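Here is the structure we will look at.
The complex is shown incomplete by one protein chain, all other protein chains being positioned as in the whole.
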């Protein structure tokens, strides 16, 4: 099995270049990278900032579980996933998922599956700051793995 | 309509960072990037190098057409696409497609559509060098747009 | 009997006013029993009753899951993710 890169929740700026470099592999023909960024607009108006709060230990366990799920479903080469916590400005990177594989179909499917699972099963919450007000963004009950 | 980045065939190294920077957009929540790289293995054995030959003028017209198709199908923010020509070593980047959009579903679908169209409708050929032999990689008749 | 460490997150943390606390167990307890106790103790948690999930040792569990001495219990509001 190919080696893997990062699977972490970090309070530091995410560098998508670094995550992409981690999945480079001479047996890979395709790499798909998803980069989530803080959007300017929300239902409540223009966003000043977004605060991410994580249950770090559980979220990192979740990232390892998601990688195992991906490898069970697709013959991917390398996987790297990082999620931010802390206060982010508009345009800043909140999450990166990178997957390399021999052929591109698996890389697309695996990357999309991983980000969907990150968004629905990881214990990470976000609070938007709009016109001086703070509001936890409403989502769905966390799914069990 | 949001601005777009590069849509070109180039004889120079592709820098995925640059293509990703071109699709950054404060109204985008998700960016999907596909990076194609030269694989070590082929049917004929281990690859020494891959030569890409392009009908540049037609290929660049094709990239503009693919962008128009994408924008007709999905409300994406920015699109950037670059394809290499010339001689590439194993691991080097042959093609990059980056798409940003408000929500991630469109970015995934649009990016995948674009690379599928690039691979089947653009007049770009590749010749692999394996154990000192050159061989045009067999594909399918080029599809009309 | 023993005790568990309860961690609160997001809206639950705001409602309870604590990040964490140690809670003594009363006899055999399930995750559902524990959540009921927390809802009685913290009325501001009650509006979130239907959407909160609990984790035990970093795994989301059903209400019927047993809670044991030394467990780490998470009180997890809905997630919006990424």
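Lettered A, B and C in written order, each chain numbered from 1.
By definition in this document, a contact is a pair of C-beta atoms (placed from the backbone, for glycine too) under 8 Å apart; a residue touches a chain by one contact, two chains touch by 3 or more.
Treat the numbers as computed from the prediction; the structure is a model and nothing was measured.
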Missing-chain contacts on chain B, rising order, are 36, 53, 55, 57-58, 61, 83, 94-95, 115, 118-127, 136-145
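Operating definition for what follows: only the chains that are shown with their structure count from here on.
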How big is the gap, in whole Å, between where the Cα atoms of chain B centre and where those of chain C centre?
49
Touching two or more other chains, which residues of chain B qualify?
29, 104
Mark out which residues of chain C touch at least two other chains, giving numbers and ranges.
82
